[in-house]
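The full complex has more chains than appear here; those shown keep their coordinates.
Chain lettering (A and B) follows the sequence in which the chains are written, and residue indices restart at 1 in each chain.
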Amino acid sequence: MYYTDKKLQWPVRVEKPNPLFARMLQQAIGGVEGEIRVCMQYFFQAWGARGPAKYRDMLLNTATEEIAHIEFLSVAVAMNLEGAPVSLQEEISADPIAGAVLNGMDMRHILSTGLSAYPGNANGVPFNMSHIYASGNIAADMYCNVAAEATGRTLATRLYHATDDPGMKEMLAFNIARDTMHQEQWLAVLEELGPSHLPVPNSFPQAQENQDFNYSFLITTTDGKPGDQANQPWTSGSAPDGKGEFNVKIAEPLGYVPDLGFGRPDTFGQKEQSNGTAAGLVNHVKDTAQKIKDKL
Amino acid sequence: MYYTDKKLQWPVRVEKPNPLFARMLQQAIGGVEGEIRVCMQYFFQAWGARGPAKYRDMLLNTATEEIAHIEFLSVAVAMNLEGAPVSLQEEISADPIAGAVLNGMDMRHILSTGLSAYPGNANGVPFNMSHIYASGNIAADMYCNVAAEATGRTLATRLYHATDDPGMKEMLAFNIARDTMHQEQWLAVLEELGPSHLPVPNSFPQAQENQDFNYSFLITTTDGKPGDQANQPWTSGSAPDGKGEFNVKIAEPLGYVPDLGFGRPDTFGQKEQSNGTAAGLVNHVKDTAQKIKDKL
């Protein structure tokens, strides 16, 4: 279970409140690269974890930390909204700069929250929990986590660059540092699992997979030539799992032209799509109706 | 631009059509671990690619292949729906096995498509394009791709295990092989980029990130002790990027108890939340109304 300390993990400081930066920060809260995503992802991975307990514990520690990140970012949004215009009244809108600021604000900061954060992204799209990956496979989950932290750190650097408020830069320098650590720690798990963790899942016997296509880069260009794709690290040499040699194949259909035939009358395509005659269709439905009446 | 050969990439064969397996296969089409996701993800990464052209070309080849995967899986769904019950009429429902099959079907296979596939998952949730990650950062994108293929291969092995139809097992053995290759090829790019690709993005000067927390595993347990987290590969030794040494810190708040103060009258919280007096609030709104009337 969980506990709270009312103090923030980071001392948020905003010198020049900027409602547009508040909108940008929403991406770090409720965007797919944001903190709600990693928080919930690590929690669900932990709560469903099977296998060595140390991975569950690792995930729990970091998931718990992420709540604190959502918290201080939410406070940062509210502080950037201090003094924001909330009205289209003429004095404000007609001023070129104030008007542009107002027009570019997240309208829900005015209308729905009264100048606080909410769990949506920089365009106001609410976060959707389909982005929580917890596959029951520790290696797959670790790659999902590295992906989340790599896009997350990229986002944080863009936010760092987008502001010239020293308090915000300090805060984001902390976020970027934590994203560095989180990238590294998930990679450290993959290193610990060793090269034999590949291909994921390593519990499926590779002998059962199709042996003709498991290390072949398929060329789908119309000229039927590998071009600059020949002799790349993904088309020749040993694969990263050390279990196969890359090669190149020109893609070609192994299959046939599919033909699903005509449709069944009782799926109600057009008559022309069905191999039943029109009369047959009438009878089919009439029979059904009759059967019902007979029973009454 | 793009071309089609009417033949399928894989010769789909179904010996014992099973409408429940049709429902399961939907996850491989329209699930977050499925083929629409990787197809569109690789395309958008290619179409927005900046930097060395060979990466764009690599992505284009594989994205184009993935369309063929969606195609043959869709045909497999339709073939598994051959002969499926489409009615709750008594003869069918009262039969324990047929009834159970009908009840477990994806109802939209009956009601919306007339026994064909559609771009939703095994629970009927339509695929949502927020799952397409294309960050403009090649390393972040590669980790997103490995994550997609690792969860995708895990899904494919579960589907392989779930069926005893030899045709479906053959097809999935091909899918699993391709997922092996795709995992390996994205990892090969990361190997080519070398260890200096970390932390992602490597274009942000690490000197600007907070130096106290970029290699520290934070313990957030209430007992304030690292427990089994001490001396793990993510708490000691060199980090995977070779640029820092892992250490452990007990998490503690660096910040203060946040206080956003009282709300502004014009955000219409309750009076009790505002530092204006009730009378002041009335005046505030009255003034606004008066100003408007004066202008008329």
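Structure notes:
Keep in mind that, in the parts below, a residue touches a chain if its C-beta (ideal position, glycine included) is under 8 Å from a C-beta of that chain, and two chains touch if they have at least 3 such contacts.
What you are looking at is a predicted structure, and each value in this text was computed from that prediction instead of being measured.
The complex in this file is a homo-oligomer whose displayed part has 2 chains and whose full count of copies is 6.
Keep in mind that, in the parts below, only the chains that are shown with their structure count from here on.
Looking at the complex, you find that subunit B touches subunit A at residues 3, 5-12, 32-33, 53-54, 57-58, 60-62, 64-65, 68, 72, 75, 78-79, 86-87, 89, 114-116, 125, 128, 130-131, 133, 135-137, 139-140, 143-144, 146-147, 150-151, 153-154, 157, 160, 173-174, 176-181, 183-185, 187-189, 191-192, 198-201, 203-204, 206, 208-222, 227-229, 232-234, 239-241, 244, 246, 251, 253-258, 260, 263-264, 266-269, 288.
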